[in-house]
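Structure in structure tokens, see below.
One chain of protein is taken out of this complex; the other chains stay put.
Just so it is clear, A, B and C label the chains in written order, and each chain counts residues from 1 on its own.
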Amino acid sequence: MAEKNLTAILLWSCPDKKGLVSRIAQFIFERGGNILDLDEHVDRSEQIFFLRVAWDLSGFSVAPEKLEETFLPLAKEYSAECSIRLDREKRRLAIFVSKYNHCLQEILWRHELGEFDAEIAVIISNHPDLSYLAERYHIPFHVFPITRDNKIQQESKELELLKQQNIDTVVLARYMQVVSPKYVEKYPHRIINIHHSFLPAFAGGNPYKQAYERGVKIVGATCHYITDVLDEGPIIEQDIIRISHKDSLDDLIRKGRDLERLVLARGVRLHLQDRVLIHGRKTVVFD
Amino acid sequence: MAEKNLTAILLWSCPDKKGLVSRIAQFIFERGGNILDLDEHVDRSEQIFFLRVAWDLSGFSVAPEKLEETFLPLAKEYSAECSIRLDREKRRLAIFVSKYNHCLQEILWRHELGEFDAEIAVIISNHPDLSYLAERYHIPFHVFPITRDNKIQQESKELELLKQQNIDTVVLARYMQVVSPKYVEKYPHRIINIHHSFLPAFAGGNPYKQAYERGVKIVGATCHYITDVLDEGPIIEQDIIRISHKDSLDDLIRKGRDLERLVLARGVRLHLQDRVLIHGRKTVVFD
Amino acid sequence: MAEKNLTAILLWSCPDKKGLVSRIAQFIFERGGNILDLDEHVDRSEQIFFLRVAWDLSGFSVAPEKLEETFLPLAKEYSAECSIRLDREKRRLAIFVSKYNHCLQEILWRHELGEFDAEIAVIISNHPDLSYLAERYHIPFHVFPITRDNKIQQESKELELLKQQNIDTVVLARYMQVVSPKYVEKYPHRIINIHHSFLPAFAGGNPYKQAYERGVKIVGATCHYITDVLDEGPIIEQDIIRISHKDSLDDLIRKGRDLERLVLARGVRLHLQDRVLIHGRKTVVFD
Partner (left out) sequence: MAEKNLTAILLWSCPDKKGLVSRIAQFIFERGGNILDLDEHVDRSEQIFFLRVAWDLSGFSVAPEKLEETFLPLAKEYSAECSIRLDREKRRLAIFVSKYNHCLQEILWRHELGEFDAEIAVIISNHPDLSYLAERYHIPFHVFPITRDNKIQQESKELELLKQQNIDTVVLARYMQVVSPKYVEKYPHRIINIHHSFLPAFAGGNPYKQAYERGVKIVGATCHYITDVLDEGPIIEQDIIRISHKDSLDDLIRKGRDLERLVLARGVRLHLQDRVLIHGRKTVVFD
């Protein structure tokens, strides 16, 4: 097999202007880049331009380490927010869990199959229960028990560990603690959560119980970025499953597990492939 | 073609007790009834028994007009709420609309095809816009323009019309007025509404705008009975459709139309086939 | 309201080469075009490049009538198949029907709402039954009864009518006749059919009966282009609905109607918006 070529991925958003696509495409082409994928979107109501371009770096005249610096003047010209990543730079993930194993099991299984282009550097939990799963997949497992009194201290230790481990993205795989603003600040749009309801329906605690008592005919799950406001962050992915009066609360929980696993996994994959751009409370997902 | 046999449909709910199914089945069988369909459900958390039985009345020893009276002692014995209907008694419907034609068009088209076992007796609107559709299907159309000042008076006239027309069920087919408690009182669990969101998400006004601004990846529609509390009545049916960042607010409205039509039509059909039992804020739907 | 700007839409496919996106984007930008939408796709297994670009013609230096001629050298250079359409040029449709009204009703209703950017020039049928619908929407209705003996003659007359009416696209809205190769030849990838099954399952006649007898748990509908081989043309859109043992054959037909209507309507809309590119037996759909 030939050596895999190096690919660069540019995410870009700015106020819409004439000629943006051709300007950026030209910019890449002139430097010898072969565009592999280009997705663009214009939000007409707010006149914002979103772009994702992936190009082959073999033959590109700019060295990988100079990429950001090269695009900087262009980004400034258009008042753009942009980021560039090389696909060889594997992101380092921290997975947070509590006692439920289904989301963690799903992520570990998919990772093993090669579905996630990332390294799972560490699993962090407020309970020791899932250490057996971490062991099984040979991933360091750290327990930080959380009480009302020690929460601030423990979170500081966790953040230190994340920093030391050079963590890029945090995945809350049914972690049953509210994450402090401190985290959010350090990992803006890089903490991914799975909420076990179709947000904004049944935000907050016990969503299956809420759904059961309301008598809805469909339940859902939502994968979203964590922001300061609980359950209000930009949504990456959602899905649903039909239920009926025959389903007890336990049935909802059981059926919901399947949703949570899949929706979280899809969201994490989209994030890892740089397919998600943030737009206020919303996302643009180039899937 | 042979004459269609007469069918009776019993809806029954009561505190759960041993032997209920066999008791009721036996009760019908002893009188010569052939059970065509039997659906039962026990809500284990609240110990309530729900039943729907349909049986062939040819050979039944009780005259149709004595059916209710015959079942009364049995219902009393079990403290049951129950209702019996003969399928020859077509329900009379009133459809309420405002300016959007899609839900009305759908109902009229399906009715023409024979999907609804009912008579559409009258169409009522607060605007004259859809009179052409009523004419096309030869159904009386009445306009009751509603202002803040005349609302009480107009509703009284509407109620009089409903009474005079012997209306059994009211269908709000995107009727853009909140119905007064007066109606709800007269038509308990017999006013069916379509709400253009996945309740309880985006209750209230402008649900598509709310959904657009929140950035959800799925939108829905909910068919429910009207109760005193807005958008809180028992849900009969829900469905959803996937959307993406590419969808403008207009796209949501356009795609939502397809959902609203189908979900309302399914809900109305289930109601007309006596397949919906009420259970507090919830429904049991024997589909 | 300001006058709507004129938009050009280019569909393009060719063997993949380096720099294609930037070349075409640049080509448009140099002539003063503002790209509104750009979608590209590379089929990696066959190394084929697909593109759809829409751009604003206000300020474009090439006159609308010279567009094709302007792009010709570029297309030749890349051995591309390409087509350009102005959105002011409304396509003229012919709808073919037999006796079922649901697909025709759906198309006429959506057209009235402005969902289809096209003119419905004529409705053609082998039966007179649906003339009332054509009248209702003020569209010419022509009956060409088909027997084994007169099929060739009648089709010739139909084709003459299509030519005279300057028809661009033919929609078979549950037209119960197999269309001759003659049509297909004259309207390559411009005859859209709805098949009432999830192709390739249950191709041919009576798909609901086939599905009922096989005992599947899901039925579907397929919108596809007609080619020489029955039910084998490129698929534009498919969707499904769950069924169960409770559903009789009549229920399948009833539920299937809802699918057929929606899937055909979506397929026709995608075609009319130039969002479908052909790729052998497959399609690339830029939705």
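Some points to look at:
To be clear about the criterion, a residue touches a chain if its C-beta (ideal position, glycine included) is under 8 Å from a C-beta of that chain, and two chains touch if they have at least 3 such contacts.
Nothing here was measured: the structure is a model prediction, and the numbers come from that model.
Contact with the undisplayed chain is limited, among C:L6, C:A201 or C:I253, to C:A201. Although one chain is not shown, part of chain B still touches it, namely residues 18-23, 25-26, 28-29, 34-40, 42.
Listed for chain A, the residues touching the missing chain in the whole complex are 102, 105, 109, 113, 115, 136, 246, 254, 258, 262, 287. The omitted chain makes contact with chain C at the following residues, 41, 43-45, 50, 198-202, 213-218, 220, 234-240, 244-246, 248-249, 279-285.
Keep in mind that, in the parts below, only the chains that are shown with their structure count from here on.
Chain centres computed from CA atoms place A at the largest separation from chain B. Chain geometry summary: the mean Cα position of chain A and that of chain B are 42 Å apart.
Touching of two or more other chains is recorded for residues 246 of chain B.
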